[in-house]
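I have placed the structure first, in the form of structure tokens, so that the comments after it can refer back to it.
For this depiction, one protein chain was excluded, whereas all remaining protein chains were kept in their positions.
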Amino acid sequence: MAAAGTPAISRPSGRTPEQLREVRIERGYTRHAEGSVLVSFGDTRVLCTASVDNKVPAFLRGKGEGWVTAEYGMLPRSTNTRNDREAARGKQGGRTLEIQRLIGRALRACVDRKLLGERTITLDCDVLQADGGTRTAAITGAYVALVDAVRWLQARKEISRDPIFGAVAAVSVGIYRGVPVLDLDYAEDSDCDTDMNVVMNDGGGFIELQGTAEGHAFRRDELDALTGLAEAGIAELIAKQREALAR
Amino acid sequence: MAAAGTPAISRPSGRTPEQLREVRIERGYTRHAEGSVLVSFGDTRVLCTASVDNKVPAFLRGKGEGWVTAEYGMLPRSTNTRNDREAARGKQGGRTLEIQRLIGRALRACVDRKLLGERTITLDCDVLQADGGTRTAAITGAYVALVDAVRWLQARKEISRDPIFGAVAAVSVGIYRGVPVLDLDYAEDSDCDTDMNVVMNDGGGFIELQGTAEGHAFRRDELDALTGLAEAGIAELIAKQREALAR
Amino acid sequence: MAAAGTPAISRPSGRTPEQLREVRIERGYTRHAEGSVLVSFGDTRVLCTASVDNKVPAFLRGKGEGWVTAEYGMLPRSTNTRNDREAARGKQGGRTLEIQRLIGRALRACVDRKLLGERTITLDCDVLQADGGTRTAAITGAYVALVDAVRWLQARKEISRDPIFGAVAAVSVGIYRGVPVLDLDYAEDSDCDTDMNVVMNDGGGFIELQGTAEGHAFRRDELDALTGLAEAGIAELIAKQREALAR
Amino acid sequence: MAAAGTPAISRPSGRTPEQLREVRIERGYTRHAEGSVLVSFGDTRVLCTASVDNKVPAFLRGKGEGWVTAEYGMLPRSTNTRNDREAARGKQGGRTLEIQRLIGRALRACVDRKLLGERTITLDCDVLQADGGTRTAAITGAYVALVDAVRWLQARKEISRDPIFGAVAAVSVGIYRGVPVLDLDYAEDSDCDTDMNVVMNDGGGFIELQGTAEGHAFRRDELDALTGLAEAGIAELIAKQREALAR
Amino acid sequence: MAAAGTPAISRPSGRTPEQLREVRIERGYTRHAEGSVLVSFGDTRVLCTASVDNKVPAFLRGKGEGWVTAEYGMLPRSTNTRNDREAARGKQGGRTLEIQRLIGRALRACVDRKLLGERTITLDCDVLQADGGTRTAAITGAYVALVDAVRWLQARKEISRDPIFGAVAAVSVGIYRGVPVLDLDYAEDSDCDTDMNVVMNDGGGFIELQGTAEGHAFRRDELDALTGLAEAGIAELIAKQREALAR
Partner (left out) sequence: MAAAGTPAISRPSGRTPEQLREVRIERGYTRHAEGSVLVSFGDTRVLCTASVDNKVPAFLRGKGEGWVTAEYGMLPRSTNTRNDREAARGKQGGRTLEIQRLIGRALRACVDRKLLGERTITLDCDVLQADGGTRTAAITGAYVALVDAVRWLQARKEISRDPIFGAVAAVSVGIYRGVPVLDLDYAEDSDCDTDMNVVMNDGGGFIELQGTAEGHAFRRDELDALTGLAEAGIAELIAKQREALAR
């Protein structure tokens, strides 16, 4: 463990460097969507719904393949100070578009779109309360909502073979006051040198890796420590997903 | 009671004509906002947050008065079939604008804006799950969030005298299969002849009254029966608000 | 009459409480539209055109039904001070959308859309000069333009049976300095306690009723007085429509 | 005259090649604007209002100069078939922007902006009915509205010296079936080879000249014939403006 | 020559009144487009690409005709001070729309759209560096790109007969310090009395003529001098186009 033997680390939450926040995954949070999950990473709460539509975007029409896409939003007062409502401003900001593109790519990485058939599953990830790590919570929760939507399709015999292979989850890691830590909350995120979001599957493969040096540039050994932390964290998250899906 | 002696009425929910759905008002639902209320009218669930800002819109600057305003949104899959996200479409629809204007007017009706001082309180009403009556639930919940935000201001000694006078709540009424009924759920709303949204204060005065004949035009006696039902329903809702605020 | 025995009332225009402004309805005001009416309620002047299109919106395609819809606009200098042009600002404001939705609902209430067949009639209501009551004048004038467009369709044998049943008109009522008055002009509108827009048909049924307490909340007896005034006013307006259509 | 000796010319309206349509200029058409003119060139009717504002755009602030600008719009059914409302589409089209820029430039050509002082006069030109030549009618009418707005400023002693020098008017000319003609109506405009809009002042100087070959390119002698026709037509229009302003 | 015998003229660039700037036309400037030309008029550099698409706009579908259209843009720092990026502002300005409409009309004037068949050629004219006359350079360069795209179609045997007849080029002329001059650069353009853009074909016919008096109105004899200068300049430009196309 990269942080092994670092006695002096003191995270604002009192967690150890390799400790996730409390993770909760509630299925069936709302009743209309084919999949509806409230995921919490500590105080970060994201409602993820999966909606099935028997259409595909124009670029896929007639190809016998499905599509999985995502949209992301933050309620105006999910944050410490109120943000303008994107619907009122008339456009989604760059951060929003970047995150929803990431969520969509992450989930498509575990779907056989031929097996899904000509239908679209849209994952709406709406942040009810933000405390850092909203995108990683969104991916982790949206995976569960996606599985529920696929089960719904299977229950109705609309598809026979399961188009989902493996599992996908995400977590952030970063270097906080010199120490690599797992699952940054807002207090850490706004005061860290390097911030990295990692998406992995249950085979230990990387799907996305986005690291940014906020302060000084990070070195190869730091990258190694961070990916190591992420691997362990994602394994825990995937266990939580399994547990939730088994209920 | 207008519906007295109507034995044959059968509401989809099994309620009597003058019966509200189960109403729940949870304060402190999220932690960042100065007021944060999850209000439920049966399966309709709206998150209402109140945000305090020490600025006023341009038209009020320097006048020593505050402002109370509202924004409304539905999560894309709060409804039976998914609606496009307004932020993605790039504009708020007419229905959204109409509802948020209504919520704002309703709440300004119980605020002395001179006593509020030069600050704005924004009520964000976001529908997590819709089953009819989202605007009336929003008004009823936003009132509680507004009171909490004002208490927060008082606790910090930013204002001394309470700018809120009385209470405001709202309910829908309608003529369903010939019988006036209170608090329409979606099944009734989509199959009724007349639909009316009523906003009243705790003195029994009308603040807003918006009636629409969906099928045949309504008569004077029907209007009387509907406003009678609304009066009784709103008295109950105001009692629920008091109870929640006393906790 | 609600205002009976109120000797002290003094309206800015010198009208009695139950008196409409001078109403004029000129058909054929412009030459391209299938129906084109300039309606005046005193100094309020609205040009209402009805345009027939042999298409329906997507949600009605193939259902054998027609559609009636409305758009509303104010010329930038129809008002006392110039308003920004909505086309230049890049969006229609909430008030505009609210009014055009109201006009559309009001007129659909007197049309059998099956008999209209798969075509759309669009009512464009453009305010040339505003002095209060633009939406009620628009509804009253648009009804006449709609009838003219239907007559045009009948003359060309495109439809055989008249899809319009009854007549629809609208008027505002309000409580001005304590007295219920009919058909508020701008001077009254900007200084009244309660303002209500009422849409009725020629059978005395209510189609829309939208009342707003601007100052103190209104009581049940005030509501009764206001709807009484509106009933009488609308009867007069429907007589004016008939007269215009008989020319 | 260019068209002299062309016996066979037959304009759809029966006019001679050098004949304007009937021109009417009604001042005081609406009551709120500082200048308000309904101008008609035959069936083309444009409402031109002049609005005075005691502010200038940012690029002129503090320079002691005024600004004159224009906006242009067509009512959706001013034309033979209904056009989408630009406010509803969310933007002004290229043709609209081009025309309003032209109107603004044309009128600034007769205004001493130093004498106007730090205020803006906005000319709104809204087409109530279109039959070709809306931009030239708009310029011709807007000039009269502008003079009225300046007279209003002078009457209130806000400016002492008249900032307007000379007069400005506009007309279209074109080659219709081989013959140069003045003031094209819609039937001619949609079937002509060359179309030219000419703006001139009362000293016979050109302010704008915009010629477009719709069919074959035009030759130097045709250009001469067209500008000759325009000169004569504009002299007539300026006489009409004077007459209207003398009433 | 209009400027003959004007000894005192001193253009900032040292050119004689009837002298073009150095004109360069580089074909094949980028490799993806069917036609790609970098045109320079002195320091003004515009990249013109021609893109072939086997579709036509909706209004032409099924008519057996093609379409030629243009888009224009300036890189944000093609100018002396940085302009906002139109994509970031969310709309193209009026000047941009006006110019791209002009380029499209100019090029359609030399294309037989029946012979082109149901395909669209889009000319993108992007200004890399601006020093006056960007629209005239764009037209002159876009013509060459258009020819290359047509040759590409012919080489692939998609069309048999050449749909382009003649050549089209454009130049600006203006009255600078009292003297008519050809091909204004930015220093002249921002300090001249009259500015005129002229588009002509190789038969000496006018396709577009847009003259604007910036300072005093221009007289008939000035118009003659300017069109004379333009004729000579465009003949030179067309020779340059031929030369480039012969390489």
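In this document, chain identifiers A, B, C, D and E correspond to the written order of the chains, with residue numbering beginning at 1 in each.
Here, a contact is a pair of C-beta atoms (placed from the backbone, for glycine too) under 8 Å apart; a residue touches a chain by one contact, two chains touch by 3 or more.
Everything numeric here is computed off the predicted structure, so don't read it as measured data.
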Visible contact partners (per top-of-document touch definition) of the missing chain: A, E
Selected from A:Val127, A:Ile207 or A:Leu237 as touching the chain missing from the view: A:Ile207
Residues belonging to subunit A that touch the chain removed from view: 91, 93-95, 97-98, 100-101, 105, 109, 196, 200-201, 203-213, 216-220, 223, 227
For subunit E, the residues touching the chain missing from this view: 30-33, 36, 43, 45, 47, 49, 51, 53, 71, 73, 75-80, 82, 85-88, 90-92, 96, 122, 124, 126, 128-130
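Note that only the chains that are shown with their structure count from here on.
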Core chain by centroid distance, with centroids computed from Cα atoms only: C
Over-half contact-pair match to D-E, picked out of the listed pairs B-C, A-B or C-D: B-C
Chain centre separation in whole Å, for subunit E relative to subunit B (CA means): 60
For subunit B paired with subunit C, centre-to-centre distance based on mean C-alpha positions, whole Å: 28
Intercentroid distance (Cα basis), subunit E paired with subunit A, Å: 51
Contacts with 2+ other chains: residues of subunit A: 90-91
Category of the chain touch graph - line, ring, star, complete, other: line
